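Once you've had a glance at the structure underneath, I'll fire off some questions.
One protein chain omitted, others in place.
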Amino acid sequence: MTFHGVLLGLRVIVFDPKEARELYRLGFYGKPLGIPKPRDAEFNAPLELGLVEAVYLAEKGLLSVVDENGANITPDELAARARELIPRFDLIYKVYKELRDRGYIARSGLKYGADFAVYEKGPGIDHAPYLIHVIEAGEEIDPLEIVRAGRLSHSVRKAFILAITGPGDAPTRYLMFKWSKP
Amino acid sequence: MTFHGVLLGLRVIVFDPKEARELYRLGFYGKPLGIPKPRDAEFNAPLELGLVEAVYLAEKGLLSVVDENGANITPDELAARARELIPRFDLIYKVYKELRDRGYIARSGLKYGADFAVYEKGPGIDHAPYLIHVIEAGEEIDPLEIVRAGRLSHSVRKAFILAITGPGDAPTRYLMFKWSKP
Amino acid sequence: MTLEILLVDHKTLELQILRGADEALKQLPYTSIEKLHPLEALYLLYTGTAVLVDSVGRQYSFEDLIKAYSRINPYAWVEFEVYLDLRKRGRLPVPGPRPHSLLLRRRKREPRYTHYILVLEENRPVKLATLYSFVEEAAKNSWEPLLAIVDRYGDITYYTALVFRPGLTRLSREGDSEP
Partner (left out) sequence: MTLEILLVDHKTLELQILRGADEALKQLPYTSIEKLHPLEALYLLYTGTAVLVDSVGRQYSFEDLIKAYSRINPYAWVEFEVYLDLRKRGRLPVPGPRPHSLLLRRRKREPRYTHYILVLEENRPVKLATLYSFVEEAAKNSWEPLLAIVDRYGDITYYTALVFRPGLTRLSREGDSEP
């Protein structure tokens, strides 16, 4: 089935509560309006999608998006919009897509200071998410990046993952770090 | 009096333990080798200065610096070295200098994920430092910067300070934020 | 439904209470009864306490109104999110003196405002001059300035702001570290 969203500013809103519930149930996409921590998919509210998720669902053909005036927005147009507004959108999207395609539940890690929070089963099911920090790597990385990611992840888990990636087809490599005392 | 330091890589080391103790006592400058949290200035170890502190002390005429071979390094040469190695050195130094000149104890906030930890009396005397995040401001700021600084400061205090500054003589403006629930 | 709102102008979104002023007073401060703000109408529509019609009797849903409001205000959705969040916390916000701002009272019948809220959105840069003048305007009126920052997934974080002057502003002596 196709879900229907409206692009309002930096967000895509699925207004129909039935569609909202189904889309959330499908893979913990989005956030129901006014419910910071949904217990389950039994809410009765519109669903708010970030642009990263919205582009992913649109490209999969699961989401059709219109603007405030009802005019259709193609997945490419949506991605162009996201690229304009979100710093490092292409890198973040690339990692998001790979993780979702592999079956992980990838959600915003923003409230933890990370790019993503990744679950194997889902929020409320897994004990705590793994935090992913997307890093653009040339040939080199400043160890400061590792320290900073560690500090941001500290309150959630001892372990965090750096997704080190580059533009285009450059493969993404993942390094997991765990704070340790020898 | 003048203290004597040796530039080794990214650090300036004051080897003489007596000088080390005096310099630490002078305003909680540096960190004694092998002592992560000094209780007082009664340690018997060399003192390690970061380049920001070292440039400040050198420009004040309090610190004379030589390289591994004993050749003299001027404050300007030291600053040039720091500028090469430390991202945003000029902005960070500008804020550090202003805070120190005003009588605050400004130390590294790196372990908290901030640029500085600022004390009125000193570490171990004040209950907890205020964390300062230096932000380069054009005309605008992404609110994301505030959220990120807040997340990094969260574990220390509810309040943190953004030092918003620009190159040259642009005045630095400080905004203090405190996490709140209305 | 006892509460009926009239959409006077499709462009400016001028709104009036057509029927049920008594009911409206249970929901809103008396100052809002004469001229309803789009955020207030959105809230009444969202909670199902009112219906919205135009002069020819056509009915408009919450979705219709938020789309229309988005056309004239790029912050429409996030402002509503903050308004809704404050209502859920039992507060009664009213639209403030500057764009994307709200004012709060301690209690419904109290004339004085206590908090001045500026809605900000991640990835929408804000002018520093705006931040400063907001904090200063709040100080002048003895309101506590609050930034409501909505991140790109709809989570809201509130921060009290104040201008810090090195050497002049005293840092608080007591610790206020998190529990």
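Just so it is clear, A, B and C label the chains in written order, and each chain counts residues from 1 on its own.
Keep in mind that, in the parts below, a contact is a pair of C-beta atoms (placed from the backbone, for glycine too) under 8 Å apart; a residue touches a chain by one contact, two chains touch by 3 or more.
In this text, all values refer to a predicted model and were calculated from it rather than measured experimentally.
Asks: Need the list of shown chains touched by the one chain that isn't shown.
Replies: Output: missing chain touches A, B.
Asks: By the contact criterion defined above, which parts of chain A meet the unshown chain? Give residue numbers in ascending order.
Replies: 98-99, 102-104, 118, 120, 126-128, 130, 137, 139-144, 146-147, 150, 154-159, 161, 164, 173-182
Asks: Spell out the interface residues on chain B facing the chain that's missing from view.
Replies: 6, 8-11, 13, 15, 31, 33-34, 36, 46, 48, 50-51, 68-69, 85-87, 107-108, 110-111
As a working rule, only the chains that are shown with their structure count from here on.
Asks: Where the CA atoms of chain B average out and where those of chain C average out, how many Å apart are those spots?
Replies: 41
Asks: Can you give the whole-Å distance between the Cα centres of chain A and chain C?
Replies: 28
Asks: Averaging over Cα atoms per chain, report the distance between chain A and chain B in Å.
Replies: 36
Asks: Can you list the chain C residues in contact with two or more other chains?
Replies: 121-124, 151
Asks: Would you pick out the residues of chain A that each touch at least 2 other chains?
Replies: In chain A, the residues touching two or more other chains are 110-111.
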